[in-house]
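The structure follows.
Every protein chain of the complex appears in place save one, which is left out.
Chain nomenclature is as follows: A and B, assigned in order of appearance, with residue numbering initiated at 1 for each chain independently.
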Amino acid sequence: MSSQAAAAIQVTALGKKFVTKRGTFRRTRVENVALAGVDLAIQPGELFGLLGPNGAGKTTATKILTTLLLPDTGSARVLGLDVVKETDAVRRRIGFVFGGERGLYWRLSGLDNLRYFADLYRIPPDVSRRRIANLLERLDLSERQHDKVELYSRGMKQRLHLARGLLNDPEVLFLDEPTIGLDPVGARELRVMVRELADAGKTIFLTTHYMFEADAICDRIAVIKKGAIVAEGTPSSIKRVVEHEGVVEFEVMGMTPERLAGLRDLPGVSSVVVADHELAQLVTLHCAHPADVMTQLGVILVGADLKKVSSREPTLEDAYVHLIGEST
Amino acid sequence: MRRVALEAQVFARSTWLQYVALFQWATVTGYIAYKVLLPIGQILFFVEFGVFATGRQNALYFALGNALQLTANAGIYGVIATVANERQYGTLPILLGSPANRLITFLSRSIVNVIDGLVTVIVALALVVVLFGLDLQRANLPLLAICVLVISLTTAGMGLLFGSVGLVMRDSIVVANVVYYLFLILCGINFPVSRLPGALQLISYGLPLTRGVEAARQAAAGASLIHVSGLLAGELIVGAVYASCGYVLFRLFETYSRRGGLQEAY
Partner (left out) sequence: MRLRFVSPFAVLAWTFFPLVFAALGLFVLNRPGVTSTQLAYGVLGGGLIGYWGVTYLDAGNGIQDERWNGTLEQIFAVPTPLWAIILGKVCGGLLWGMLSFLPTLALAFFGFHAFLPHIDALPFAVSFAALTISFFAVAFMLTPLFALWRWAFSMLNGFELGAYVLCGFMFPVTLLPQWAQAVAGLLPPTWATRAVYASTTTEGPHDYVVWWAATIGLSVVYLVGASFLYELVQRKARVSGELALA
């Protein structure tokens, strides 16, 4: 059996663009490429993370795989079924959860929300009764099952979303930024539950822009930037992208475009990230020879107030930043 | 047989849950305001104006017409609001990502509102009997009931069309308001359709209510089913056409959204 036939999710050269129109009287057509030829293969039972910044194409990819969007080019198969041509069959065997508070009926109780969605998925009443009770227990919602969703906390709503996504006992579960907006405790609890689902044999496709989240629970990760996959592998293998590099960090007051350009032009510097930190800027340089770079800082940044210069080994987050190549 | 019973049970439960989740007037004050005060106000206003303009002998004409037009309160406003609430809650993507039967999902949005429309009209007719002395002794009550049911269905059919439009139009309730009030002019509610200019009469007969109200007026005067069957058949056809167009639009918009449009709705 070929690896392609065994893949739970198989994506080949997937492309998607959105067209919007700008202006009131003279309307100009603007194309936004959301996916630019993405290839992915996710094995059954794998917890796969798609990592990328906002607007990278994560939600677009998820919506295509969950049959809510049609691709423009390429193909996508879930459990061997084409998401375009075998839509109903795919829908019966997958579950999906989008992050955020929308997607539940606030006037209904948690229990009634699940009953309603179970009816939509045509789950027989005796099966749904057992399954709903089980899910509410597992997701720690039993005590509040009769309360209206409008009274639930953010974390409870997200757990209810997860329960809804599991109603039809899907073989593949899609989670699009499931921890967004949750407090750290709630987010960690959800991550533990997601890992347990994967350990129980479900294939999980998770999107997130938190590197630590992907690192904590995913078996494999792909990093997506502007609709294209820029790296794919285990967390360890992705970290090796930057293992030959070091990181120099410092605080400065008075960063100018000219000084920034000077930093970028230093030999061996692969990326410069600037973030506001109180009244100063925190600059993170990824470079091949941190010691050499540190000696040049005084020259490039003459006149600026330079503080707390340090160097360290790169982390997984550094790898992500390196791959995404963001700077402010 | 068991499977049919199961489907019926599921359908009934879904309809009930949907009513609680999405019904526009699910609060006490909302129901009183829009299902009690507004209908009473409408009937009183048009009857008093009609008496002022044409004489007390025509009070029942205005009373009956406006009582029947109140089905549009549920059929138009109610259905559009149900779809709009669905959009507001963000549950459309989940519905569309499920294997649920599209036609049943679509039609079920109107069922509660049809029932609500029936209740509204029955209460309004009772009011007309009490306040304005509508004499129902000569009326063909079963036929009148059938007319009311038909009108509830056809206005809901039009509501389904505008509900679909509401998926792409943010201010769909504006459409509901326009349509509701246009019914008052175009459907023979407050004056005979024959008073309208020719072109408007054509529009009038393309709308729900026009034939149904005429049939109901004849039923209230004691006519038999044979006399009004043509009107009722025409009314049902009009309603079915609107509902069908609404379903086609619903599926078209779903496909369009899957192509990448309408992201704010889906």
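We take it that contacts are C-beta pairs under 8 Å (C-beta built on N, C-alpha and C of every residue); 3 or more make two chains touch, one makes a residue touch a chain.
Computed from a predicted structure; not experimentally measured.
**Student:** Given the contact rule set out at the top, which of the displayed chains would the hidden chain touch in the full complex?
**Tutor:** B
**Student:** Using the touch definition from the top, which of B:I32, B:L103, B:V119 or B:L141 touches the missing chain?
**Tutor:** Of the candidates B:I32, B:L103, B:V119 or B:L141, B:I32 is in touch with the missing chain.
**Student:** Which listed residue, B:Q18, B:N190, B:T210 or B:S257, touches the chain dropped from view?
**Tutor:** Reading the full complex, the residue touching the unseen chain is B:N190.
**Student:** Out of B:A53, B:L141, B:L202 or B:I237, point to the residue that touches the absent chain in the complete complex.
**Tutor:** B:A53
**Student:** Could you pull out which residues of chain B are in touch with the chain that's been left out?
**Tutor:** 27, 29-30, 32-34, 36-38, 40-42, 44-45, 48-54, 171, 174, 177-178, 181-182, 184-185, 190-191, 195-196
Here is the rule we go by: only the chains that are shown with their structure count from here on.
**Student:** Can you compute the centre-to-centre distance for chain A and chain B, using the mean CA position of each chain? Integer Å is fine.
**Tutor:** Centre separation, chain A to chain B: 45 Å.
**Student:** Okay, in this complex, where on chain B does chain A touch?
**Tutor:** Residues in contact with chain A: 6, 9-10, 13-14, 17-18, 20-22, 26, 89-91, 93-100, 105, 257-260, 263, 266.
**Student:** Help me check something: in the complex, which residues belonging to chain A touch chain B?
**Tutor:** Touch residues, chain A against chain B: 16-19, 66-70, 88, 91-92, 96, 98, 100, 102-108, 112, 115-117, 119-122, 124-125, 164.
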